[in-house]
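The complex appears here without one of its protein chains, the remainder shown in place.
Per-chain residue numbering starts at 1, and chain names A, B and C are given in the order in which the chains are listed.
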Amino acid sequence: MCGFGSTETTTAVFWQTTGMTTGTSKHNDLKAVFINCTIKKTASGSHTQKLMNRAAGVMRAEGVNVEMIHALDHKIAFGMAKDLSDDGQGGDDWPKLQAKIVDADILVLGTPIWLGVKSSVATLVVERMYAYSGDRNAKGQFVYYGKTAGVLVTGNEDGAKAVAMDVLYAMAHIGFTIPPAADAAWLGEAGPGASYGDVEFDGKPVNEDGTPAGYDNEFTNRNTTFMAWNLMHMARLLKDAGGFPSNGNHPDTWTEVANARDQDPELG
Amino acid sequence: MCGFGSTETTTAVFWQTTGMTTGTSKHNDLKAVFINCTIKKTASGSHTQKLMNRAAGVMRAEGVNVEMIHALDHKIAFGMAKDLSDDGQGGDDWPKLQAKIVDADILVLGTPIWLGVKSSVATLVVERMYAYSGDRNAKGQFVYYGKTAGVLVTGNEDGAKAVAMDVLYAMAHIGFTIPPAADAAWLGEAGPGASYGDVEFDGKPVNEDGTPAGYDNEFTNRNTTFMAWNLMHMARLLKDAGGFPSNGNHPDTWTEVANARDQDPELG
Amino acid sequence: MCGFGSTETTTAVFWQTTGMTTGTSKHNDLKAVFINCTIKKTASGSHTQKLMNRAAGVMRAEGVNVEMIHALDHKIAFGMAKDLSDDGQGGDDWPKLQAKIVDADILVLGTPIWLGVKSSVATLVVERMYAYSGDRNAKGQFVYYGKTAGVLVTGNEDGAKAVAMDVLYAMAHIGFTIPPAADAAWLGEAGPGASYGDVEFDGKPVNEDGTPAGYDNEFTNRNTTFMAWNLMHMARLLKDAGGFPSNGNHPDTWTEVANARDQDPELG
Partner (left out) sequence: MCGFGSTETTTAVFWQTTGMTTGTSKHNDLKAVFINCTIKKTASGSHTQKLMNRAAGVMRAEGVNVEMIHALDHKIAFGMAKDLSDDGQGGDDWPKLQAKIVDADILVLGTPIWLGVKSSVATLVVERMYAYSGDRNAKGQFVYYGKTAGVLVTGNEDGAKAVAMDVLYAMAHIGFTIPPAADAAWLGEAGPGASYGDVEFDGKPVNEDGTPAGYDNEFTNRNTTFMAWNLMHMARLLKDAGGFPSNGNHPDTWTEVANARDQDPELG
């Protein structure tokens, strides 16, 4: 049987229950931005969205202010620049989305898998974030320092770890902190098959009792929970520390402290 | 000119200088384990070792207790098990190395690149760490929770990011926290060429002034410095917090808090 | 000094010389499509284009009919469908581009590297090709059978092998044959720096004699040459064989020949 409420009424009960913890939440000053990088123009058919909803639900239950963005609702131009409004691509909404990321403590990218890798839309989003990676935060560090990131992946059979490697690396490399187990995914058995949340595939029910594909997968549910909580914990730690500690990681002053250039590479 | 002291005397000066900060270091209760996963039997010819020495030097200058391990000095058996001493592979030193990792706050893996990926030895080390990933720490979390990890990569031309993706993902997935910019590397221009620390290639000096390959690379020195400091900062944060915060990330009790299974996947 | 003609006149001489072999070319019935997947809206500033021009030049010198496509000159919609003209994305030029690929013997994708992976545009192109991968050729095989593919990569420091892995795997998985050494790239030393064809970086000349970055790189030139020739050789072999041989690789009839299902997995 399916763990979450199958009717709106039941769902409401869940929200009420978990909502009770919100009052004393240690996380209600945190902001999270979730970006769904599905290649579907509208969110309605996105399987990735369903898994993202669950992770967002955990954070909301803890009081986090979650904003859900469907990337293809926006015109995101191609190019390694901050603002491509005048590049002849019919406009550029990225600067507005970037502002939301900069304003948030937590970023979660959701993406499907195609041929074993993340989507074109996810690649585009990462590229545009990269174009801002030389910006600085209030402490003079690169702009994403002090934030934390995770990734959610769905597909019908394979590639979740490869996608997570790619996305989490990109985020860490430009300044995000990656907490433990910051990736969660659902995949079916090898070969074509149902996607997350499908009740039918190829004209047949996915499960005899009508449960959608993946919803009862203990592993996916556990990992999604761990990801949501670990992001909240890390955001809490960083916020309480006033951001990521700032010594030895400033682009301008790293040579003034103990640094690699001054160490003898021959001395083991 | 080469940035580090080119004579033992000068080097000593550097150590003395940076040593002065050690007395008031916020990092002298931290332990780091560095594992060199070169495929060279002895450390002497390892280019990766030279880059690792620099990162280790930064941490030592800040008072961190650094242990340097050359993986191939040890007999590490193949297999997804904790102790393969009796598997007919001629013994297994891994359990002793594992104990060092468990005892440390910081782990840095160093690896060369071959055909675009990490070394066989690095792959072996990660596999053996994985075999212990179901163990628990004192808080009941998976055993690597509360620790932080980074990676150092050398090669003569390409593959550093692919290797970092792979290693950092593996570490995060099993419980380590990855701070910003936790990877550093040196690579030369496309094609065969000098490796890090070489003064000659193909019978010709790498640099006319005798500086070894890579030693003066500002980008590599900066990134190595950032990595070293960010690992120290993260270890400090985690140690002061009594480990990684423990709610929503326990294998046994995650269903008792706000969790993914209880959230409605259809509710955006 | 730079190996290719630095004036139009000299270049003409090269063409004339290599053109002489064209008369007896074994390759003048072959068609190649090159797709530049730079994220630059116009081809003029693309470093990848310069490397692609060289590979295309080799094929043209041998009589191959080469068509060069700049992906962003076209409106390519997002989505896993054949024709997204009516998907509310402002049109879809992909079906016309797809027809060119289907009509060609050789496909070469060119892409820059961003954060260690292929561009968003390359990802989009591969996704759209994938949406057609269930189509059949005249022999009833999947549609890309009988064609051969390669990849060209430029970046300023790292990621060429990772990108080649990704692109060549995708192509092989959907039916292309990958000949030996089907990837070529140029990359500079670790860190920010000149891109392929740049004569200046950060206000300073890349080479004192004015040679652009990468143009004289022996390794890149050799690999680009190997790629171009190996694609021509493979296209020749496949064309002369009437396409990829057709037994055991038909989606409908594979169970009628020796097949995996009928083999005992326990029998070594």
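FYI, a residue touches a chain if its C-beta (ideal position, glycine included) is under 8 Å from a C-beta of that chain, and two chains touch if they have at least 3 such contacts.
What you see is a predicted model; the values in this text were computed from it and never measured.
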*Of A:61, A:160 or A:257, which residue touches the hidden chain?*
A:160
*Quick one: which of C:62, C:105 or C:127 touches the chain that's been left out?*
C:62
*With the missing chain put back, which residues of chain A would touch it? List them for me.*
115-116, 157-162, 165, 185-192, 214, 217-220
*asked:* Give me the chain B residues in contact with the hidden chain, please.
replied: 39-41, 72, 78-80, 87-90, 114-121, 123-124, 126-127, 130, 166, 169-170, 173-174
_On chain C, where is the contact patch with the chain that was removed from view?_
3-5, 11, 14, 18, 21, 43, 49-51, 53-58, 61-62, 68, 142, 144-145, 161, 164-166, 168-169, 172-184, 196-197, 212, 215-216, 220-222, 224-226, 228-230, 232-234, 236-238, 241, 244-245, 247-249, 251, 254, 257-268
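In the analysis below, only the chains that are shown with their structure count from here on.
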*What is the chain whose Cα centre is as far as it gets from that of chain B?*
C
*Counting in whole Å, what is the centre-to-centre distance of chain A and chain B, each centre being its mean C-alpha position?*
25
*Hey, how far is the Cα centre of chain B from the one of chain C, in Å?*
36
*What are the residues of chain B that contact at least two other chains?*
161, 165, 220
